[in-house]
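Apart from one protein chain that is not included, each protein chain of the complex appears where it belongs.
Going by the order they are written in, the chains are A, B and C; count residues from 1 in each one.
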Amino acid sequence: MTSDTQLKAAVLGASGYTGAETVRLLQAHRLVTAVAASGSALAGRQLSEIFPHLAGAADMPVEKVDDINWAAIDIVFSCLPHGTSQDVIETLPDHVKVIDLSADYRLRDAGLYANTYGRPHSAPQRLVSVPYGLPEWYGNDLKGESLVACPGCYPTATLLALLPLVANNIIDTGHLIVDAKSGVSGAGRGLKEGNLFSEAAEGFHAYGVGTHRHAPEIEQELSRVASGGAIEVTFTPHLIPTTRGELVTCHVRGDADQMHAALAANYATAPFVHVLPFGAPPPDTRHVRGTNHCRIAVYPDRVKGRAIVIAVIDNLVKGSSGQAIQNLNWMMGWDEALGLDQLQPLFP
Amino acid sequence: MTSDTQLKAAVLGASGYTGAETVRLLQAHRLVTAVAASGSALAGRQLSEIFPHLAGAADMPVEKVDDINWAAIDIVFSCLPHGTSQDVIETLPDHVKVIDLSADYRLRDAGLYANTYGRPHSAPQRLVSVPYGLPEWYGNDLKGESLVACPGCYPTATLLALLPLVANNIIDTGHLIVDAKSGVSGAGRGLKEGNLFSEAAEGFHAYGVGTHRHAPEIEQELSRVASGGAIEVTFTPHLIPTTRGELVTCHVRGDADQMHAALAANYATAPFVHVLPFGAPPPDTRHVRGTNHCRIAVYPDRVKGRAIVIAVIDNLVKGSSGQAIQNLNWMMGWDEALGLDQLQPLFP
Amino acid sequence: MTSDTQLKAAVLGASGYTGAETVRLLQAHRLVTAVAASGSALAGRQLSEIFPHLAGAADMPVEKVDDINWAAIDIVFSCLPHGTSQDVIETLPDHVKVIDLSADYRLRDAGLYANTYGRPHSAPQRLVSVPYGLPEWYGNDLKGESLVACPGCYPTATLLALLPLVANNIIDTGHLIVDAKSGVSGAGRGLKEGNLFSEAAEGFHAYGVGTHRHAPEIEQELSRVASGGAIEVTFTPHLIPTTRGELVTCHVRGDADQMHAALAANYATAPFVHVLPFGAPPPDTRHVRGTNHCRIAVYPDRVKGRAIVIAVIDNLVKGSSGQAIQNLNWMMGWDEALGLDQLQPLFP
Partner (left out) sequence: MTSDTQLKAAVLGASGYTGAETVRLLQAHRLVTAVAASGSALAGRQLSEIFPHLAGAADMPVEKVDDINWAAIDIVFSCLPHGTSQDVIETLPDHVKVIDLSADYRLRDAGLYANTYGRPHSAPQRLVSVPYGLPEWYGNDLKGESLVACPGCYPTATLLALLPLVANNIIDTGHLIVDAKSGVSGAGRGLKEGNLFSEAAEGFHAYGVGTHRHAPEIEQELSRVASGGAIEVTFTPHLIPTTRGELVTCHVRGDADQMHAALAANYATAPFVHVLPFGAPPPDTRHVRGTNHCRIAVYPDRVKGRAIVIAVIDNLVKGSSGQAIQNLNWMMGWDEALGLDQLQPLFP
C-alpha cells in the first residue's frame, strides 16, 4: 500500500486514544504512511500488541521519542499531553512538519496559557504565529506552515456552530451559553477511577463547571471574528456514558432563521460540515461516529428571540485525529478530504 | 407482611415503568399494600410474569380497570398515560384517594392544557384546585386532599433547584436556561425505534428542542412564587444512554454564594433534598440511583455574575413513583419519608 | 464514484440493520452501486431519512418490492425476514444474481427447514443445490451461481472455528458444546420490549436455550465435513448489552496444539480470518467491530484433553452484510476482499 512518493509520519504518544486513532486513520491515506510511533511507558512493545485492533495495520514498535530516526520522518503528529508536547516539538529538526493535537499552541497569549495550563510556555514568542487549525475557517492559511495547532474537541464543535453567527453579527454575544456533553474517550486512556466502566456507566455528571480550560480557547476564537470587543462564554461540559461522541448545545439570542441561513451559506461547500434542514430531527452523535463529519442544527425556542444551535462530532475524529489529518492535507496543498472521505458512520 | 390497618392500593398502568416502580417501592411501605394492578393490554397475566423482578413481591393478576373491585381499594396510583389518566380518574368512586403520576392535573389553566397536550381536558374546572405535589414546597397543602398531581420528572429537578432562587428574588428571571438530560427509562416502556438498545446506546441527542411539554409546567410553578410577572424558561432536554437518572443544568445570573445560602436554608430539614457543600464535586445521577433523593450544587461561572445550578434525581423515584408515595404520606399525615428512607443508592 | 461498468444492486429489506449495513458497506465497493432499496412499511420515504447516518451515501427512496424496476438491477441482496425472503426471491427475474442474507436457503433438507422455521419451504427442490456461502470454505463453488445462501451469524463464527478441527478429525465430535454470545443488534430492528435500552442494558441472559434455530444449521455443516456420521452440537446463545459483536466459546476435546496448527494452516492465506498466536490474550469483539474480520484463538484447559476455541466477529459485517459482499465477490470472480478491506475496527 505504501509507495516511494508517500510521506513518512511519526505519531508521538501513540499509546493514547488520539494516537491510536491517528494511526488507524492514516491507514486509509494514500499519500502518508505511519512509520514510527512513540510512547514512553510502553517503548519496546509492538503497537499492535497494545492496540490489537491495529493488527496488520500497525505492526511497528513503540519507541522512545529520542530513539526515532528523524531523518526518515517528514511529518509528526504529536498526541502527547500538553506541556510534554511543546517540550518535544521545540526540539524537533526543522525539516519535519508538525501537527500538534495537544493544547500547547492554541492560545496566542502566553500569559493566558500560563494561567490556564499552570505552567509557563517554553516557546511563548511562537504562540502568536502558530496557525489555529480549524480548517473550515483557516484552511487557506495552513499551506506551507511547519506547525499547526489543532483545536480542542469542544472548541471544534462550538466554533463550527457559533463562528458564522458571531462573524455575521446575528446573535447577541452578551448571552452565550454552551452546554456541552462528551463521551468518556474524551478523557483519554489515563487510569482514573472516574473513567472505570463501573463508575462511568449508568450515570452522568458535569465537570469542570465554571472552570474548564476550553472556555478561554472558545472565547479567543469567537472574539477574533467579532466586530465588537472580547466575547465571554459560559461553558459547562458533562461526561456521558458513551465511548465516542460530543455534542454542544448552544443557547443563543437572535433570529433562528437568520442563523440557519448563515450556517448553511457558510458551509455550503464544506465536505465535512452539514447543516441540517430546518425542522430536521436533532443530530445524534451516533450519526457521525467514526467519521470526520460535523452536523449542525438550529431550533427556535418557545421563548421569543432565543434559539438553540446544536453541533455533534466524533471527539476522536473531527475533534482530534481526523481534523489533524485534514489540517495536514491543507498544509500540503492536497484535497482536504484525502484519506477521510471513505468513512461512513458506524450505525447501529 | 400486610395487616388490617394497612391501606389497600391499586396501581393503574402497572405494566409501564412507573407502575412497576410504584409496586416495587410499596413493598417497603408498612402502611400500604398494593393489592390490585391494571394494564389493559396485559390483563389476565400475572404482574410478576411481566416483571420478573417483582416475583414474590407482586404476585397479583393484571386486571382491566373496570374489573377492579373499588370497594376494596383505598388509594389509587394512576400511572396511566396523560389523557387516559383523567378519563379514568374522573370515574373513580369518591372514597378512593388518588395520586396521579400523569401530566393531567399539573397545569392549572385548561387552555394551556389543551394547547400543550393536544386535547381539551375532561374536567377543566377541577384543574385550578388540584394541588401540585412537590412535597418540599407544598406538602402541607396535601393533608386530606383526595387528588394530588405529581410533577413531571424534569419539573421536579428543575423546581427544586430554582424555586428557592426565584422565591428569594436572587436570580435574574429574564435569563433562565435549563439544559436537561435524562436516561432512557424516562421515555417509558413504549415500543419506539429510538428506545431500542441498538439505537440509544453509544450515542446521545437533544429532543423536543424549543417545544417540550415540561416547559409550561416549569414556567407555571416558577411564576407562582415570583414577585414579578410570568417567567419564561428555555428548556432543552437530551436523551442519555443510561436507564435511570436525570440531571438539570440551570444557567442563571446572580451571586452564587447567595444562591447556595438560599438553597441550603430552604432544604435544611428536607429528608430527600441535599445541597452539596460549596466546591464539592458535581453531583452524579448514580449517587441517587434507586432512591428518592435529590442532590443540588451551585457553581460560580468564570463569567462574572453568572452561575450554574445542577440538580440530579432518579427519574423513576423522586421523578415519579417515589415522589408519589411521598405525596401519599403527606395526604395521610404520615412521616413523609415512610417507606422511602430504606433506599440506599445502588453504586457501582 | 459510480461508473458505467458498475453493477447495480437492490437491497431488499433496507429498513432493517442488515439492510442498512449492506448499503453502508457498498459505498466503498468500486464495482457495485446500491441503486434501489425496498422496505414495505416505510415505502415512500428516503432511506437517508430513516437512517441519517447514510445521508449523502444513500439518498434513494424506499420502494415496495413490486415497484422496483428489475430491468435496471443486476444484483439483489435480500435482507428480508425468512419466509418473506424465499417468497420474493422465487419471483425475481432470472437475470438478477441473488445473495440471500435470510435463513431461507441455508438448510438443505426441506423437512428440517419446515420443522425449524415453522412453515413448508416454497421451493423445497431448490434447497439441495443452493450453495452455502461461507467463503473461506466454499468460495470456489460460488463463481457463476445465481443464488447464494449466507450463513447465520452464529454459524459463521462457529463453523470458522470448528470446521478445520472436524475436517481434520482432531476433536471428539461427541462432545461439542458451543456457548455463544451476541450483541443486541443481532435481534434486528424489530420492536420488542426485550430489545429496549432500559431492558437490555445492565443485564444479560441466555435465550433459545436448547432450541435455537442455528443449531441444526451448525450440525448440517459440521456433519458435511466429518468423516463419521451426523454430528450433534449443544448450542446456547446469550444476549449481551453491546450493539455489535458476537463471540462463540467452543468447548471441545482434543489436543490444543493440534487444533491451533490446523486452524493456522487452514486460514494462512484467508484475508479475513486471523488465528491468534498461542498464548495471546483472548480475542475481543471490539477488535473486529465494524469489519469483516474473524479472530480465532485456542486455549488448552486445566482439565487434560480439553480445550477452548474462541471466535469473534461483528455480527452485522462478517456475520451478515460483509460476508454477503464477500460472497458476491466470489460469485463475480473478483478479489474476495473487494470493498471490504478498507475497514479498520473502531476502537475505542
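Quick note on the criterion: a residue touches a chain if its C-beta (ideal position, glycine included) is under 8 Å from a C-beta of that chain, and two chains touch if they have at least 3 such contacts.
Only a predicted model underlies this, so the values are computations on that prediction, with no experimental measurement involved.
**Student:** Who does the absent chain touch among those shown?
**Tutor:** The chain that is not shown touches these displayed chains: A, B, C.
**Student:** Touching the left-out chain: which of C:Asp109, C:Asp179 or C:Asp255?
**Tutor:** Final answer for the missing-chain contact: C:Asp179.
**Student:** With the full complex in mind, choose from C:Arg108, C:Arg126, C:Arg224 or C:His238 the residue touching the hidden chain.
**Tutor:** C:His238
**Student:** Please identify, in ascending order, the residues of chain B that touch the omitted chain?
**Tutor:** The list for chain B reads 17, 20, 24, 27-28, 51-57, 185, 201-202, 243-244, 274, 281, 283-284, 286-290, 316, 342, 344-348.
**Student:** Since one chain isn't shown, list which residues of chain C touch it in the complete complex.
**Tutor:** Where chain C meets the chain not shown: residues 175, 177, 179, 181, 198-199, 201-207, 209-211, 215, 232-236, 238, 240-245, 247, 249, 251, 281-287, 289, 299-303, 306-308, 310, 312, 348.
**Student:** Determine and list the chain A residues touching the chain excluded from the picture.
**Tutor:** Per the touch rule, chain A residues meeting the hidden chain are 17, 183-185, 189, 191-193, 195-202, 241-243.
Operating definition for what follows: only the chains that are shown with their structure count from here on.
**Student:** What topology does the chain contact graph adopt: line, ring, star, complete, or other?
**Tutor:** Shape of the chain contacts: complete, all pairs touching.
**Student:** Using only alpha carbons, which chain's centroid is the nearest to the whole structure's centroid?
**Tutor:** Central by C-alpha mean position: chain A.
**Student:** What is the size of the turn, to the nearest 5°, that moves the C-alpha atoms of chain B onto the matching ones in chain C?
**Tutor:** That rotation is 180 degrees, given to the nearest 5.
**Student:** Using mean CA coordinates as chain centres, what's the chain A-chain C distance in Å?
**Tutor:** 36
**Student:** Taking each chain's centre as the mean position of its Cα atoms, how many Å separate chain B from chain C?
**Tutor:** 45
**Student:** Could you tell me the distance, in whole angstrom, between the mean C-alpha positions of chain A and chain B?
**Tutor:** 39
**Student:** Can you list the residues of chain C that touch 2 or more other chains?
**Tutor:** Residues 17, 185, 201-202, 243.
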